[in-house]
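All protein chains of the complex are present and in place, except for one that has been dropped.
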Amino acid sequence: MYKINKENLSALFSLIAEANELYVPVSINGAVNFAAWDEDVQVDLDTLKTVKSPKDAFFPQSETLYSCKRNGKKLSITPEELSSKDFVVFGMKACDVKGLAVLDKVFLVDPVDSYYKARREHGIIVSLACSQPEEACFCNVFGIDASSPEGDVQVYMIGDELFWNAVTQKGEKLTEQVKSLLADTDEAKVEEEKASIKAIVERLPYSNLSLDGWGEDAVLLDKFNSPIWEELYKPCLACGTCTFVCPTCQCYDIKDYNTGNGVQRYRCWDSCMYSDFTMMAHGNNRTSQMQRYRQRFMHKLVYYPQNNDGMYSCVGCGRCVDKCPTGLNIVKVIKAFEKGGNK
Amino acid sequence: MQRIGVFVCHCGSNIAATVDVKKVVEIISQEPGVAHCEDYQYMCSEAGQAKILEAVKEKNLSGIVVCSCSPRMHEGTFRKAAERAGLNPYMVEIANIREHCSWIHKDMEEATEKAVILARAAIAKVNLNAPLYPGESRVTKRALVIGGGIAGIQTALDIADAGYEVDIVEKTPSIGGRMSQLDKTFPTLDCSACILTPKMVEAAAHEKITIYTYSEVDKVTGFVGDFTVDIRKKARSIDMDKCTGCGVCQEKCPSKKTPSEFNRGLNTRSAIYTPFAQAIPNVPVIDREACIKFKTGKCGLCEKVCQAGAINYEQTDEIVTEKYGAIVVATGFDTIKLDNYDEYAYNQSPDVITSLELERVMNAAGPTKGHLERLSDGKHPEHIVFVQCVGSRCNDNRGKSYCSKICCMYTAKHAMLIRDKYPDVKVTVFYIDVRTPGKNFDEFYRRAVEEYGVNYIKGQVGKVAPQSDGSLLVQASDLLDNKQIKLKADMVVLATAIEPDPSVRRIATMLTASIDTNNFLTESHAKLRPVESPTAGIFLSGVCQGPKDIPETVAQAGAAAVKAIGLLAKDKLLTNPCTAKSDELLCNGCSVCANVCPYGAISYEVVQVNDHGIREDRRVARVNNALCQGCGACTVACPSGAMDLQGFSNRQIIAEVDAICR
Amino acid sequence: MCECNCNHESFYEDTLIPKVGVVTDIRQETPDVKTFRVVAPDGSKLFEHMPGQCAMVSVPGVGEAMFSITSSPTNKEFQEFSIKKCGVLTDYLHAMEVGEEITVRGPYGNNFPVETELKGKNLLFIAGGIGLAPLRSVINYVLDNRENYGTVDILYGSRSADDLVQLKEIQEVWMNSPNVNVYLTIDREQEGWDGHVGFVPSYLKEIGFDTNKVALICGPPIMIKFVLQGLQEMGFDKKQIITTLELRMKCGVGKCGRCNIGSKYVCKDGPVFHCDELDEIPAEY
Amino acid sequence: MSMNNEFRPKIVAFCCNWCSYAGADLAGSSRLQYPADVKIIRVPCSCRVNPMFILRAFEKGADGVIMCGCHPGDCHYSTGNYYARRRMTLLFSMLEYLGIENGRTRVEWVSAAEGVKFSTTMNEFVDKIRSLGENVRLGDLRCKD
Partner (left out) sequence: MQRLIDRAKELLADGTVVRVLGWKKGDLGFNPEPAYFETAEALDSDFIYDGFCGANLSKYMIEASKKDGKTLVFLKPCDTYSFNQLIKEHRVDREKAYIIGVGCKGKLDIEKIKAMGVKGILSVEGASMDSECETLTVKTLYGDKEVSYNEAMLERCHVCKGKEHQIADEVMLESRDTKDAERFAEVEKIEAMSPLEKFEFFKKELSKCIRCNACRNVCPACSCRKCVFDSTKFDEATKANVDSFEEKMFHIIRAFHVAGRCTDCGECSRVCPQGIPLHLFNRKFIKDIDTFYGEFQAGEDTETKGPLTNFTFDDVEPSIVTERG
């Protein structure tokens, strides 16, 4: 366990940035999101949750897969180079780190997604414990410990100090790089902080949310055919806010951009809530907003767990709770089914 | 996706001199979708068009791009060729590499590069073309002729003789035009009035011809075959039905100080007047600016003397609205203003006159009753100097760049007539070139020189200076002897350039007919369609299209008439198929398109749609193809992109943009 | 960077990165269906596949869509796709000439269990219209390994005689193969057609097959619905019926989320399903 | 593009078929020079020009966009250019508000008779765009490679 005074954070960041790309929560006109660090950005480690989850450090909102050029009748394809530089994401919360585990089960299973894999390999996660969880948090419901986030390095902000605990080999390596700025310390304060966090988590309004009837053992068709969906979806605007702020949503689209000199085929986030999401040449799987609304939650709470040994595709970060323009969210879905007897 | 054939025209050297045509072909052949690419000397020629037919057949082409002159020139030609080849004519796009490229660029590399880009844009567009099919519209069997000079009269007579109704709109109180002001005509020396007046009478008497004099075209709407025109009959202050043309009113009118338009201001006329004795109709008008009654409320003499009771001071302008299938413009010309030519002392000395003024001086009905005399003092002149090319063929911006064409001949005529009638008068003509291309023209000019002893000096007049003794000192250079000369003259006659009548701008605008920098109306094709405006249904007659003499004017008037007759003879016209079209699955039914449509072509109906499985009743826009003219205002107003313009679709234009910016 | 377009050996391979394919043959099957033969630029076969699998065919800048591979894996030279003209991409493909290049990635999805479940079985193929495309791959595979399978019955119908795809092959090869019965039908009477007239499901009932078979069906949803009914009436168990779903997919690798139906991804877990499996997933296919 | 000494801007000119395109033709037949950087797209009327087209041109790398139509009052379709005038005024004002350099967009009314005006306008516009330099604020970086 090491520590560093908050005053030296900037020095720490510049040292990390010497050998790595560094992403930190940055405030731009009031909105905090992960962004590349440089000396001019306004780092904000106090805001609990960034608007967007940090998933786009690993699965960017838009990324070019390959370029294609045409020469007469001949085509040539140039794949985009994979990320090859180590990068550090500093300040990921427990829920966000867990979100990557959810994405891993999508992108790292056969056929492995090389783009994601390369980023995962080169990405070093410095996770930050949540000293002040907020009302929309319910990560504990999914077994996530906000006081002890996973990651390569765990960090705690306590008072004027930042406590640094390397967990993995990657973490150790990073620690070596910045050791000059770190001082040895014991774990007493951190343990105290952990206990404090746990106590707050218990008082969170959603801490007792029950997942009974969901997950691996859910009766899929019962849930699917439940009339409750009809009740729930109506205010939905069919926007993509919930999916784009979500740390686990992974739906994407593959499209072409004509640059004039060739075609760049890129992948970009898509939202299963969009009305044209499933509109394809061969037909449309889900034509109504109810179906699309149902799909999102069925996927997170039933389909995904059934394919992944019970792991939910939700980490309880509460971003959708905070950001839905019409006050809809996954908690309301879970509660509605609970009220309806989980049918 | 089309299979595209690209044809690059050399246009002789018009394109090929500046654009490396072979290189364009080489590059364009590599473009995706291009299944055939070749170049040819003249794509618009029979052989060129045959190449299109052949390639369509051989390569199974579905789209054609011709890189050539402006689509305003030959789009129709190539559309027809495509049709003959079995393609829909709207599967053709033109890349304008002449007017927009080879003619305005000098650097071959640059021009070639641009030609390639323009070709790419056309290819990108044609890729998204779809076959279009014209609808039909009816033809109103009536023609309008704007202008009642010899051109308008001849056109009207020819159309009327073919059995169609014709209306002539003339802005002055009488038909007749410039020709009525002329004394004699070259090269036959007929009396102008003697040959014109019968035509005027014939037109007035023709049962198919309606003449609106002292009238102007106020508003034109509609399109070929179906124009609606508002004609403003200006208040004449005379009841035409009652007036007997006795002329007493003009005699008695106390206001006689208005310069006579007909006599070019060389004398004056009364406020109530007919421009000339043979005016048709022989009904005067009251010039309200000059009339004492209108200015002060007092007088009213004409009303008192008119036995027919035809004077009506209360008359107001009247608007007549009429429908026409074809419109012929015959607005004629005027001489240019000489304000920029101080060196000729036109404004200083009354003895410096224009040739048109000389016509009036020579005319028996003119201000001098046909006597040749100095206007300043009535003295018989001893020496008259004619100056050619005043404001014509001008390379500065004081005058006109073009040759007015008629001056050489009428000057020879004037010189000859003067020498014939007054052998004592010495006549000197300063000229730059003498141009006599025309039947019996050169013979005529030679007679002036050889038989009548007119003194032609190749040279330019530098200055005309009025002398204290009333004579004029003419300073000139003799270009053949290369010396400066000074001559004493009694009169100087300026062969003043002619220009289109200034009213033509307003008329061209209303008709959306093109005019060139000199205000001459543009013909659809300089060689092949010289009497048609690029705007369908508008035809050109006389000097409004370019300088001409009388026989040429009459010939063109006849040609314009034939073109108009050809149009009127049709029962139906095919309408432009490039109309707006609404995609009912995207239409919001919000009415914004109908709000901006100038033709009322958009209406709404409730239809049942099947939107990818959702069946519902929706209010959607419908476009009436007969009314839609294809402006595209609705397409931009429509936020969802449901409304699109066939032939100029959003995706087509964007494809062009992309091709240009790539 | 590597500019080659044949192999990416110096490169990582990602399943999302396509190969360049050259169209070496285009056959007009029906007024709106063409069959495209595709090989790698060096003339070799693009990849190996199994019957029922599909591939993503794309024209860069125009579009990309999933098509089933209609040629049999037993063909060692090329792949074929029978493609119906129905949109921007297919319009483009239909306008193409031999020698032009496209991109292909795949193969994707599962396949008909030709090497396991179907071995030694009597087979009944039922197809409608362009639905023959995926089944043709199986049929030719079976015919090329004739000894491994029992009787083969092929029931194929289309709107009209002109809309029957692969007619030449059906008549010249399939009809002349041992132990193969081909039944053709068209929806409406047509001059010059002396075969059966009527819809596939009713023809199926007329023929009346015994249930000692595995049925492989593919066609428009309405046909599948009634064929399924018909087969069940004849005593077929849903486990004996295998179908392939419409190709409503995008990424092909079970990640983009579009073809996610219940816990299945059609592009990865399908498109071939036993009919009893379909009962267990939500009816969003 | 701007590598070899002189900056050659990409300029898109939307010209209405009836007036400005004819004006451009007249400039051509009168041999009135203007730089090859200008490429003309023919539209039936200035009211056919969608702001999307203009932004699209900038996105794809245009450095300037000019729209020419009939003089107000002279529209072949009688009112088209009035709508176009409002649309373009608002669009240009918005672009200015977003910090796009003034002068990258222009509207000029050019009649069929104004070949000289057409060529003068284009010469002026090209000069203006050359002085403004490459369009970096509205372009899509992906098109720059």
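By letter and in written order, the chains are A, B, C and D; residue numbering begins at 1 in each of them.
Everything that follows uses one rule, which is that a residue touches a chain if its C-beta (ideal position, glycine included) is under 8 Å from a C-beta of that chain, and two chains touch if they have at least 3 such contacts.
Values in this document were obtained by computation on a predicted structure and should not be read as measured data.
Participant: What are the shown chains in contact with the chain that isn't displayed?
Facilitator: Per the touch rule above, the missing chain touches A, B, D.
Participant: In the full complex, which of A:S10, A:N71, A:Q132 or A:N208 touches the chain missing from this view?
Facilitator: The one listed residue touching the chain not shown is A:Q132.
Participant: Just one of A:E80, A:D96, A:E193 or A:D270 touches the chain that is missing; which is it?
Facilitator: Of all options in A:E80, A:D96, A:E193 or A:D270, contact with the hidden chain holds for A:D270.
Participant: Please identify which residue in B:K23, B:H371, B:R393 or B:R619 touches the non-displayed chain.
Facilitator: B:R619
Participant: Over the whole complex, note the residues of subunit A touching the chain we left out.
Facilitator: 28-31, 33, 48, 51-52, 61-62, 132-136, 200, 203-205, 234-235, 237-241, 243-245, 253, 255, 257, 266, 268-271, 274-276, 321, 323-328, 331-332, 335
Participant: Residues of subunit D in contact with the chain that isn't shown?
Facilitator: 50-52, 55-56, 59, 72-73, 79, 82-83, 85-103, 105-107, 137-142
Participant: In terms of residues, what is the contact footprint of the unshown chain on subunit B?
Facilitator: Those residues of subunit B that touch the unshown chain are 583, 585-592, 595-596, 604, 611, 616, 619, 637, 639-642, 644, 650-651, 654-655.
Heads up, the rule we're going with is that only the chains that are shown with their structure count from here on.
Participant: Which chains are in contact with both subunit B and subunit C?
Facilitator: Under the touch definition, subunit B and subunit C have A as mutual neighbours.
Participant: Which chain, with its centre taken as the mean C-alpha position, is closest to the global C-alpha centre?
Facilitator: D
Participant: Which chain's mean C-alpha position is the greatest distance from subunit A's?
Facilitator: Relative to subunit A, the chain with the farthest C-alpha centre is B.
Participant: Looking at A-B and A-C, which one has the bigger number of contacting C-beta pairs?
Facilitator: So, comparing the two chain pairs, more contacts are at A-C.
Participant: What whole-Å value do you get for the distance between subunit A and subunit C if each is reduced to the mean of its CA atoms?
Facilitator: Roughly 39 Å separates the two chain centres.
Participant: Take the average of all CA coordinates in subunit B, do the same for subunit D, and state the distance between these two points in whole angstrom.
Facilitator: So the centre of subunit B lies 29 Å away from the centre of subunit D.
Participant: Quick check: how many Å separate the C-alpha centres of subunit A and subunit D?
Facilitator: One centre to the other, that is 46 Å.
Participant: Mark out which residues of subunit D touch at least two other chains, giving numbers and ranges.
Facilitator: As it turns out, subunit D has residues touching two or more other chains at 60-61, 143.
Participant: Note the residues in subunit C that touch 2 or more other chains, in rising order.
Facilitator: Residues 62.
Participant: For subunit A, which residues count as touching subunit C in their complex?
Facilitator: Listed in rising order, the residues of subunit A that touch subunit C are 65-66, 68, 70, 73-79, 81-82, 106-107, 111, 113-115, 220-221, 224-225, 250-254, 256, 258, 262-263, 265, 267, 270, 272, 277-278, 280-286, 291, 295, 298-299, 302-303, 306-307.
Participant: Please give the residue numbers of subunit A that touch subunit D in the complex, ascending.
Facilitator: Those residues of subunit A that touch subunit D are 257, 259-261, 264.
Participant: Taking the touch rule as given, give the residues of subunit B at its contact with subunit C in the complex, in rising order.
Facilitator: 1-3, 33, 35, 62
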